[in-house]
Structures are given as C-alpha cells and as structure tokens.
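All protein chains of the complex are present and in place, except for one that has been dropped.
Chains here go by letter, A, B and C, matching the order in which they are written, and residues are numbered from 1 within each.
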Amino acid sequence: MPRKICVVITARPSYSRIKTALIAIKNHPKLELQLVIAGSALLGRYGNAVDFIENDGFVIAEKVFMVLEGENPTAMAKTTGLGVMELSNVFYKLQPDAVITIADRFETIATSIAAAYQNIPLIHIQGGEVTGNIDEKVRHANTKLADIHLVASQDAYERVVKMGERPETVFNTGCPSIDLALEIKNNPAIHFDPFEKYGGVGEYINWKDGYIVVMQHPVTTEYKSAREDVLKTLEVINDLDIPTFWFWPNVDAGSDGTSSGIRSFREIKQPKNIHFFKNMEPNDFLKLLVNSKCLIGNSSVGIRECSYLGVPVVNIGTRQNRRKRGNNVADVSYNKDEIKNAILERIANKNITSESIYGDGDAGIKIAEVLANTTLEFHKTITY
Amino acid sequence: MPRKICVVITARPSYSRIKTALIAIKNHPKLELQLVIAGSALLGRYGNAVDFIENDGFVIAEKVFMVLEGENPTAMAKTTGLGVMELSNVFYKLQPDAVITIADRFETIATSIAAAYQNIPLIHIQGGEVTGNIDEKVRHANTKLADIHLVASQDAYERVVKMGERPETVFNTGCPSIDLALEIKNNPAIHFDPFEKYGGVGEYINWKDGYIVVMQHPVTTEYKSAREDVLKTLEVINDLDIPTFWFWPNVDAGSDGTSSGIRSFREIKQPKNIHFFKNMEPNDFLKLLVNSKCLIGNSSVGIRECSYLGVPVVNIGTRQNRRKRGNNVADVSYNKDEIKNAILERIANKNITSESIYGDGDAGIKIAEVLANTTLEFHKTITY
Amino acid sequence: MPRKICVVITARPSYSRIKTALIAIKNHPKLELQLVIAGSALLGRYGNAVDFIENDGFVIAEKVFMVLEGENPTAMAKTTGLGVMELSNVFYKLQPDAVITIADRFETIATSIAAAYQNIPLIHIQGGEVTGNIDEKVRHANTKLADIHLVASQDAYERVVKMGERPETVFNTGCPSIDLALEIKNNPAIHFDPFEKYGGVGEYINWKDGYIVVMQHPVTTEYKSAREDVLKTLEVINDLDIPTFWFWPNVDAGSDGTSSGIRSFREIKQPKNIHFFKNMEPNDFLKLLVNSKCLIGNSSVGIRECSYLGVPVVNIGTRQNRRKRGNNVADVSYNKDEIKNAILERIANKNITSESIYGDGDAGIKIAEVLANTTLEFHKTITY
Partner (left out) sequence: MPRKICVVITARPSYSRIKTALIAIKNHPKLELQLVIAGSALLGRYGNAVDFIENDGFVIAEKVFMVLEGENPTAMAKTTGLGVMELSNVFYKLQPDAVITIADRFETIATSIAAAYQNIPLIHIQGGEVTGNIDEKVRHANTKLADIHLVASQDAYERVVKMGERPETVFNTGCPSIDLALEIKNNPAIHFDPFEKYGGVGEYINWKDGYIVVMQHPVTTEYKSAREDVLKTLEVINDLDIPTFWFWPNVDAGSDGTSSGIRSFREIKQPKNIHFFKNMEPNDFLKLLVNSKCLIGNSSVGIRECSYLGVPVVNIGTRQNRRKRGNNVADVSYNKDEIKNAILERIANKNITSESIYGDGDAGIKIAEVLANTTLEFHKTITY
C-alpha cells in the first residue's frame, strides 16, 4: 500500500515552492498525494491558487477556509488557532501516513500542531534558514515539532542538526523552486502577452526593450509602517521611469497597509511606467524574472530562484535577513537613495553569475525518494 | 510604571510549579501580575484550581474555557487551537508587557503562539529539559517561540543555549516547586486529617504507621494502553497491601482510560489498602510526600520535589524519560514484577539523599528579579 | 438521482427519536442517507451512541467533536458556536439536498444555522411543541430557520402554522419514537439480563416481580439546583424500597450537578434497591419501560412513548411543561411527598390507557415519503 502523504498549502507562493515535489509524489509508485489547500491560497483577493493547481492536474482533497479578517496581529494569531482546529479535523479524516508543512509563514505552525498532536509523522520542508522576525520563530518551532526535515541548502542542514535533530532525519534535497527555475532557464522565451493573459491594472507599458519587476511584502512585526515603506519604493520606481511589472503582496497582518499604499499612490500619481498584477502562474512569473533587468523588493524569490537564474536583485529591508544569498543580491534599507542607487548599480553590473546554493533542480525527485524510503516515526528526543 | 507580567496557568499541577514566582511577582514594586486561568485548571473533574488560587490571595484577571471533549488526540489538538483563539483575545485586552508560558503541556503552545504572534515578549519557564513524547516537541517549540528562558537546572541552561538561544536571554533560576519543597522540609508535620479535609473515595486506611503515594498519568502518545498500564500498578499496590494514597491523573487525551481503569478496579476489587483523592492543596500534598515511604508513578514531582526532599521514587515508564534525576529515583518499565521489586527496594534503601538539581529554594525571587530587570524584546535570531 | 438527506444526531436520545425514519430513508429508492454524528453522541461519558448506530447497520458519514467542557451555560453557548463552524464544513463537503435538525436540544440550532446560511433546505423534526426553558426558544427558532416541518402531533401542526409557516410545508407524520414503541408493544418480553448486558453500578436488584424506572435530567436554566433536585427523587426512591433501574442523565450544562448528586448519594447511602445504568439500546430500554410499574423523572419518553404504551408516569418539575400529554401522566413539583404519593397512586391506578397523540407507529415511513416528494426550497416568507 502506498504511503499517504498529505501536503498543506496555505498561501499562493508556497505552491511554487513545492510544485515539483507534488508532481514527484503524485508519480511515485510508493506514494499517494493528499493535497490540502487552505488559508489565503483559497481567497480571490490574494490570488486564488486553486485554479492554477487544478490546471496543473492535481486533485484537491480538502479546502480549508481559516483566514480571519482584522488587519492586525490578533487576527493573524486567531487565524492560526482556527487553522489548528480545522486541520485537526482534516487529518483525522484523511488519516495520512505523514504530513508536510512548508517553510515559515505564520499559519504553517497550525499544520505542525494538528499533525504532531495526532501522532502523525510531521515533515518540515525548508527549515534551518535564518531571517529574523516572526518567520524566524515559526520556522524553528516547526523544526522542533517535526520528525523529518527536508532542507534546501547545506547551510540549513547544518543548522537543523545543530538544533538537536538527529542527522539521519535531516536531508538536504535542495529547494523545489529551483527545479522550476531550471526548466525556465532552459526555455526562457516569453510566448504570452502579460496584459492579455493577466489583465491587471495601470498603464500599458512597453516592456519589450527591458523592464524591471517589483514584489514587496509587508514585514509583519512592523505592519503599521507597511504603507510608508511601500510608498518609498513606489516613488523610486516612478522616478526611474523604467517599465515595471509590480506584483501585489500576499496576505499578512499588514497587507492592507501595503495594498492601500499602492492603491492610493496609483489614484494620485497615476504612474505611467508601472503595471500592477495580482498573480501569475509560477512559470510565467519566472520567465518574466529571467528576462528582467532586476527584481526589487523583499521576496524570497530574489534569494532563491534569482540566485540560480543569475537575475540581479535589490533586496529591501530585513525580511530576508540572514538567509544564505548569492552574488546577485544587493541589500539596502528603506531609504530612497539607497534603493535607487542599488537598482542602477545592479542593472549595470556585468559580474552577476548563477549559483546552486538552493539545489541543482532535482529537489522534487529527491523529496519523493526520501518520503518513499525513510522511516516514518512520531517520537523523537533531542540529541544532546 | 510597573511591567505587566501575564502568567497563563492551564492545569492544576502547573500552579505549584509557579506559585512562589507568582507571589514574588505580586510583591515586586516594578512588576504587576496579570493571572490567567485556563483549560483544565477551571474544570471540576480535574480538580478546579481556582479556589486554591484565590485562597492564596491572587486575583484572577481572566478565565479561559477551552477544553474540547473527545477522549482522543484530535480533541487535544483542537483544544490547543481554541486556546490560541481565546488567549489571543485575552492578550489583546490585557496588553501585557510580557507573557509567561509554563513548561510543556500540550496546550502551553497556545499561550506561546498567542503572545509571539501579537509581538508580546514571551518568557518560557522550565524549558531545556528532556522527556520524549509530545511533551518533548512542545517544550522545545516553546523555546523557539520564546524570547527569554527561565530554566530550572544547569543541564537545561546548557541545552537551551545549544539550541541557538542567546546566552544573555537564558537564566537558571531553579524551579519554583523547590521553593515550596524547602518550606515543607523545614516544617514537615502533618496537622490535618486527609479524609476529613479532602474526602476522596475508598476505604479509610491506617496511614499513621507509614504509607506510600501513587500518582500515575496517561502517556499521551500511547493513550489506548493507559487503562492497561494503570491496572498493572493497581494490582501491585493491592498485592503489597501497604496503606496507599492514590491521586487521580489530570486531564490528557487518555485520562479517561486511566480514570476508567481506576474506577473499574475499585468497583470489582474494592482494594482495602487504597484511598483515592482527586486533588490536594500543594502544601498538603508535599507534606504527604515528605512523610511517605515512597512515591510511585510517573509524575514529575518524583523527579523534582522528591529529589530535593530526598523521598524515594519508583518512576514507571517513559514519561519522565531523560529528565535530570537524583539518586532517589528508580526507573522501571510497565512490568508488575519490576514495579513491585523497585518499591520494596526503595522503601528499604538507607542511602537516599537530598539533592539541589532543580534549585535551592529561591527560584520565585530570582524569576521576579529577571522579569523586573531584563530587556523585554520580541525579535530574535538564532545564534548560529 | 436520489435526494441526499443529511441527518445530524447530536445526542444519544435523539437517535431513538429518529431511528425508524433513518431506516425508511435508507431504504427509499428516491433517497440517500448522509448520517452525521456529533456532540455528546460521540462521548463515552454520556453513552457513546456510535456503536449502537453502527450495529443497526448505518454508515456514519462524518463525526463532529464539538463539546466544550465547562459545567456552565457559557460552555453550552460556545459548544453551539463551535458546532456551527464544524457543521458548516460538513455540509459544504457533503453537499446534501436537504438537512434534518431534530427537536430542541441547545446544539440543534447549530445544524439549522449551518444549513440555512448555506442555502440548503432545512427540515425540522418535532417542532411546534411547548415546554418552556431554553428548549422552548431553541425549538421555535429552529422552526423559523426551517423550510419544512415534520411534526409529531395535530397540536404541533396547528401551532407551527399559527407561527406563520405555510401549511403546505408542515406535515404531521407522528413521532418515529412511537414506531419503536409499536414494535415493543407487539413483542414485550425481555430476553436479556440487564446486569449482564449493560453492567452498570450498584446492587443487584430482584426485578422479576415488578420494578420502576427513573430518568431525571437537569433543567438547564436552574442548573445550580440540579443536585438538590435529584437528591429529593433519590431519597423518595430509596424510602419506597421498590426495585429500581435508574438511568444517568445525558449531557447538559448541569449534568455534572445531577451526576455528582447521584454519585455522592450512592457513596454515602449505598441504596440497596437501585441499580444505575449509563445507557441501553433503545429497544431494550422500551422493553424495560413497557414491563415496569411506573416511570419517574422528567424524560420526554414519559410523555411520548409511555403515552402510547400506556405506562404510568410521574413527571417531575417543569421540563415537559406544556407538552401534550395523555392520561398516563401525573405531574408533580420537586417535593418529596408529592413525588412519593404520585408514584404510589400511579402504580395502583387501573384506568391508564394507551393513546395515539404522537402517531400510530408509521412515522418513519411517512417522513421518508415527504422527503422524497415534497418541493425542496430555501426561500420562505412568513404567511401574514
């Protein structure tokens, strides 16, 4: 009988971080995939991920609505509590042989608790990295609740072992997002019209001769300044007058701060060089990146995929903090001059190269192999 | 303005583990105590702790009902989820300067999440110990969510630092339960009649000439065998025919397994040498212990207080696993012969001495001092 | 395609009130049964109904754990809120063509809200009766949320129409509990040994020469006096010294008051003439009733089944208030003399006859016919 592997995806961006692993699990003779879509991944205003996922041929076993409105950290905490309750039901029903929780978004700990407390072996993907903020606490707490660790870099491997996890339960598989990046690297041509396919709002921009991409998320513990932070980036980008594709942030306590900042800027300044998208299929998004002059913002895509793709990145603020990064990244603070200068420098820089920090493009396959063959247990004791 | 310190107590036994710290916080000029009583600590059938607490002169700021019935791990998980939701409201309302979560019961992570996600500095008491089971996962996850760590032994101090916490945020204060033990050690005479004061069920037993005490909790991840496990101990104790005070377990997924085992044994065998109590004031309980020949079961009291008091202990099964223990403890498995022989050996042993592994009796004062003077932050990054 | 009919059972006693309708639905070619077991019907300490139900050949589509502990009205309200959340998920998943909510227990409104708010036609069974207390409010609120009404008596039919429901949506089917009573009436011999089959606690009693049955529930809005109330009945029964089968109450805010009253009375008085049961298969229970001299307490069984069976009943207090009753019932208040005299009078009375107030024993069939053929809508407007 194949092992039933339940994967919980709670937000749009987590899907591309895991997609090739889902494919490999689905195709593996010794594994059966139980896919649960939850939280903001189900909500239209954060870019409902369900259609993408179903178009990719996956069957969704359960949908879990759990996002409580509130524009504040209390709602974030309560969403997590509700997630524990809902996911407990789901696992009780699906009876998986193992549950996978992904990375470090606040609500991923709901998956961990619901599995661990029901004595289901818990597998944590992308632990062992370092960022700071609430993500940092959540990621390492996930590690301590998990029985098996599939990490994305050698750096992360060593950190998880140092935290007291048994080495035979930690596997450096690389990051599945690099698998997608590899495909795109091999086949970078853009064969779709972004405006036609994705609509979006704002001016038509002439992107054929070069463009940049922006993706800036609110930083949770500073949510009140989210509006202010995004306005700085907006002003720099507007000044630079380079054709720009701008992506809205995914849900977080402060997302409305960021979103309202963008909305009011658009209304008042009507920037001619920016077109705004809510969402894009992961492959299309990567193609846009690999052909761009630079990515600006604080997305982890800049650290991971762009390092492998060799795309220049201006990383703003503390959100990616101490995550292992390549030579493609320039770090700046929330300062208009710094941001502007870094963008110009990155665009001009000829020395940026591709690096394999987060894997070689076979993470999905490696993950499925571990899931099929490792011992699944739900007892553990710290190694020291 | 004094710092507002919110302490969340979710179960009867946690109260004695923290009581002297509560007193010290209440009396400290730079601190203000906000006491929250939650979970099974509010429920009659697990020995409502509220009356004890109010009799000790504490004001309860909030009561949080969060225990979902279900006699299974799913209910345990959902109780935790509900706890996150309820405690999020409580902290939003009380606006504490710091929140204290205690040890490693499953629902203590609800306190941690509700505080950490709302950017309230989180203080974890009694982290860094080792047991195994779900307690092990919960304890270390609490450590990774917490900003400040007040540990009970040198062993625990070193482990927390090794897990990547900054040494300046870890303090070995000893365990407040030892503070109570010190008082009782200095004044061990029993001036109350247990039957009169606490009722209980079962035969009157002649305890004046020596008696033993039993306290056996279900081990969560094996809850189906809880009934079977407790029956072994019951049979041994019944055979030995030594006067015995037996304490019912506190709530857990399997508590009804243990409880129903005890209930049916009583009904059928009507043991003449055992009297059963639901609960006892902590001081009275310690007096009973210090005057007893031996404690049998799997309570952490056997590891901590009894080590300091020099009371012999037969520790059954894996529940206390790798917790640092003194020379007073004999470990046995769920085997009737082993249990019986260990009890007889312990009672006869003349070499058992008092040890200070978990502090010298001033933990409450030390905890209040740290709370009053340390920097309260809610950002942290792993040290390596 | 058959109509999918989702029936939600939230407590043990509701099962016998609906059982023959479940059979008729299951067997009807135009209907498909979706059976949901929820609330205290899942909990061992209120007599887990799941085994009975599965033994009767039903498949359980979903189990919903929703009982919050707390021994007070707040817990009762929160259990209901949790029920709304959980049952909303269940209906979203099962996509029934209609949902059935039964009678008037506090948590039945959770079923009603979860269905009505999701635009699923709601069918209410046993509306239109009159009792007082919170049951009264819940029952009539269920009527106002429901689209179709299957009532148990002519009296109830007229009341529901008077409340503004369209007559073509109200059907007097009789009560399915009478269907079971008819079977037992036709075949009343007891072929089992109650002690052997159901265990229970208390003395063995010699019941072969005549016995009485007691079933007393706490009255919710007076839960603090539940203990006091039950003690009066216990004393009377103990005095009378007639062999007695006593059944524990099902869950309610005050059930622990009643239960603890019974428990302490047993411990202290050790009544020789009473044997206590937690639960019995509905058919066995009815056989016990039809052969008894009298039923004492406040169960609706006394009003419904016993009226049809012609069993004498002493109905204590306000719980059954204005429910339509037959000549078998004598109403008394919580007064020891009144209770005692009424029991003696009922046992001696030769004029008690069977009546068909709540149907003729074909309610299950009639209910299935309505479900198969009536128009299922979820819009309605009051008739005046």
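Operating definition for what follows: a residue touches a chain if its C-beta (ideal position, glycine included) is under 8 Å from a C-beta of that chain, and two chains touch if they have at least 3 such contacts.
Predicted model, so just to flag it, every value in this text is computed and none were measured.
Trainee: Going by the touch rule at the top, give the shown chains the omitted chain contacts.
Mentor: Per the contact definition above, the missing chain touches A, B, C.
Trainee: Just name the one of C:A61, C:V84, C:L344 or C:V370 that touches the chain not displayed here.
Mentor: Spelled out, the listed residue whose C-beta touches the missing chain is C:V84.
Trainee: Just name the one of A:L94, A:V201, A:I347 or A:A372 that touches the chain not displayed here.
Mentor: Residue touching the chain left out of view: A:V201.
Trainee: Taking the entire complex into account, which one of B:N89, B:N283 or B:T381 touches the absent chain?
Mentor: Residue touching the chain left out of view: B:N89.
Trainee: Of C:S260, C:N283, C:N321 or C:N341, which residue touches the hidden chain?
Mentor: Per the contact definition at the top, the residue touching the missing chain is C:N321.
Trainee: Taking the full complex into account, what residues of chain A touch the chain not shown?
Mentor: 40, 42-45, 65-72, 74-75, 78, 82, 201, 256, 267
Trainee: Can you list where chain B touches the absent chain?
Mentor: Counting over the whole complex, chain B touches the hidden chain at residues 62, 85-86, 89.
Trainee: Spell out, residue by residue, where the missing chain touches chain C.
Mentor: These residues of chain C touch the chain that is not shown: 73-74, 76-78, 80-86, 88-89, 92, 106, 109-110, 112-114, 116-119, 130-134, 136-138, 140-145, 159, 162-164, 221, 321-322, 378-382, 384.
Just so we're on the same page, only the chains that are shown with their structure count from here on.
Trainee: Based on Cα centres, what is the most central chain?
Mentor: B
Trainee: Could you put a whole-Å number on the gap between the CA centroids of chain A and chain C?
Mentor: The computed centroid separation for chain A versus chain C comes out at 52 Å.
Trainee: Spell out, as numbers or ranges, the residues of chain C touching 2 or more other chains.
Mentor: Expected reply: no residues.
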